[in-house]
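For reference, the structure is listed below as structure tokens.
A single protein chain has been omitted from the complex, and every remaining protein chain is retained in its original position.
On to chain A.
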Amino acid sequence: MLFFRSFGTYSREMILIEIKQASHMKAAVKNIPMLPIIVALILLLGASMTFAVMTGPVSIHPAAVWKIVFYHTFGSNMQVDWSSAEGNIVWNLRLPRVIMGTIVGAGLAITGTAIQALVRNSLADPYILGVSSGASVGATLVIVFGVFSFLGHYAIMISAFTGSILSIILVFFLSQVSGKISTIRLLLAGIAVSMILSAITSFIVISSPQEEGVRNALFWMMGSLSGTRWEYLPIPAAAVMVGLLLLWSQYRALNILLMGEEAAVTMGIPIEAYRKFLILVTALITGVLVSFCGAIGFIGLMVPHIVRLLMGSDHKRVLPVSALTGAIIMIWADICAREIISPEEMPIGIVTALCGGPFFLWLLRRSSYSFGGGR
């Protein structure tokens, strides 16, 4: 993948710089200017999105992809030199799905970053507080037993979102001791509630009267972007954009949070209110994303680490770069999910874990980055 190759050259340059500086200076945190990185990632994102729309059972020329997109966004005084099937594939089938991938990838990456700062733990991911297991209970209830069927297409989403919000509320209250949230209790309450809800989900799935229900439930739980339509996009897009702006506006506080609770208090962060704010924002973003696409794993854990490895830990840089990186990786994961066993589709969670896992292990073995474990 293009992204991985460019990453390789950067680290080689950085190693050279580090060797040069080693004689008079301690090892530098990577200090790459942010603007060129952002521009490069936006270009890469555009290219990846185009490629994702081109690829499929019917391959479509990139020029045609762009023309169709222009035609639909800027009006009809354009010469139509593509078939209506092509137009339909690009505009109605593939583009919404690719945009959803962008939104979900960006959203999971920024919530992962924020959650890791909130609990000061590099093992945390957006699902650690139980959002996804709550959503799974809601979704499997719909898939297996058809509850809320009067809600039509939106039944799974509404039920999953409700489940995720209920589970985060539960975790939130369990982690409070005399009105204060303790980080370690928050983590443990999240894990315990997740285990209980996963057990309930398993019970629901094995009670399924039909084989198909089991399969669909499993597929949902691994996450998928299939079946995305234009109507589905506004809510996740708004959640992720508002979330990114809210978190980015708090980059100083997020940095200070990594220094520990005591340091945060002495530098003027109202820590209790702030923790609640972060739990609320991350839970809402994650809840929305999970209810539309299932619990897509690994992106929220992996992307923040990749970005910190490249850019250092300053959230002013980490958040926007994570959003773009997460989007790009998600798009490529979705391309793989569609293509590997085509015409069948794989759940995207399998791809992110199968491709992301080994890559992450490689990072773990080779780099000087501490993964938030100190030295």
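Throughout what follows, a contact is a pair of C-beta atoms (placed from the backbone, for glycine too) under 8 Å apart; a residue touches a chain by one contact, two chains touch by 3 or more; residues count from 1.
Here is the rule we go by: contacts and distances are computed from a predicted model.
Visitor: I want to check something: the complex is missing a chain, and I'd like its UniProt protein name from "ABC transporter", "Putative amino-acid import ATP-binding protein YxeO", "Multisubunit sodium/proton antiporter MrpD subunit" or "Oligopeptide transport system permease protein OppB".
Guide: "ABC transporter"
Visitor: Which listed residue (A:A40, A:V242 or A:M267) would be found touching the missing chain in the intact complex?
Guide: Result: among the candidates, A:M267 touches the missing chain.
Visitor: Quick one: say which of A:Q176, A:S208, A:S226 or A:N255 touches the chain that got left out.
Guide: A:N255
Visitor: Determine which one of A:T55, A:S122, A:T183 or A:S208 touches the chain that has been left out.
Guide: The single option touching the absent chain is A:S122.
Visitor: Hey, which chain A residues sit against the chain that's not shown?
Guide: So the residues of chain A touching the unseen chain are 24-29, 31, 120, 122, 249, 252-253, 255-256, 258-260, 262-263, 265-270, 308, 312-314, 369-370, 372-375.
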